[in-house]
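Missing here: one protein chain of the complex. Every other protein chain is in place.
Now for chain A:
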């Protein structure tokens, strides 16, 4: 067992990372040791990254203990780079984290300076000087490369920078030069943000934290109305919205809600979240309140501006979309579904469900498909899967049974229609799949069943009977 991390006191006591635990115990018998919990560490880092979303939407993870924030174009909102860095560090310090940070033109240099240097803001002119003063560990190289550099006495980055490049590449591989170039900005390095960037977003910083649901919804509507103008300028409406709630103590809640049609109306947008808040009521712990609310438009679509007419038809359409959105927001998209017809003869494959929110626009649909459909009789209720029945005295080879037992009830058949043969789809099922012969069977009480025989007589194993649905 080895030490993976040490606190400040331990650092002054000449303990080191990577040291054996037995050795450390021998030096200081009364040290406290905890097992590493990688998952908890990662969750903490993620939570801090969530919190950092307040500064920029582009937050990426740097290893196990670092974060990259791409603050291009954001600094003026926080009073410049110096002030922003101070703000980040101070707030995190108040939350109980000791954090070091720096701002520079490249992720590589920022990472190196915050981990191995003095931190702070590095201007473009100071880049090479600042990097040169650092030890070679700062270049994010693998351990083997660092060890071989140290063996040759190349302890500082400045030593490498003054050397000719070709022999360095030959000796230590391309990685060394790549890292060096990335730190100095001659080679572009992209960070990978944790979340997709919203196409539009707006936020409100609150002097007084809010706690109640009404306040949150009211604020959402207000933010949405400030988004409305930008949506109108783009001729778009939002389809997927995300409400990000930053709690005073640093916890971040994300609530997303979808709409079946592009939305702009602030009232309807806040209506979506009202259902979502209802649904997740218990999970949303307001604590001491939320200090920052942000509304993101994650997905938007073309919004058709329509002039309202005096007939009620248009209103019915919007109220339908509104209802679907509310239901989907409250119970999930799978709760309300529409039928979708598929090109198949197998009954359970011919008709499937699609979430109503994702279904294509309900335009006046082509009625030709309706006409070309088989006019054969189909049951009104289809069982989830065909259930086996015990059939008696069926006429061989292709007749209906005289009696059958389903769910322990014996039904006597008075009339029968069929068979309607449905051949298996060999391109999906199998070449050996058996065909089904469907019968409509009427029992003496007038109940009508849809029963099929799977397979043919004379086959081995013998055919079996299943029930697949009931008629009206």
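To be clear about the criterion, a residue touches a chain if its C-beta (ideal position, glycine included) is under 8 Å from a C-beta of that chain, and two chains touch if they have at least 3 such contacts; residues count from 1.
As a convention for this text, contacts and distances are computed from a predicted model.
Looking at the choices "Lactose transport system permease protein LacG", "Monosaccharide ABC transporter ATP-binding protein, CUT2 family", "Protein ImuA" or "NADH-quinone oxidoreductase subunit J", the name in the UniProt record of the chain not drawn here is "Protein ImuA". Residue A:350 is the one among A:248, A:350, A:422 or A:454 that touches the chain not shown. Across A:341, A:421 or A:456, the residue that sits in touch with the chain not pictured is A:341. Residue A:327 is the one among A:327, A:433 or A:454 that touches the chain missing from this view.
Counting the whole complex, the residues of chain A in touch with the unshown chain are 316, 319-320, 322-324, 326-327, 330-331, 334-339, 341, 347, 350-351, 353, 356, 362, 365, 370, 373, 377-384, 409, 414-417, 440, 442, 444-448, 469-472.
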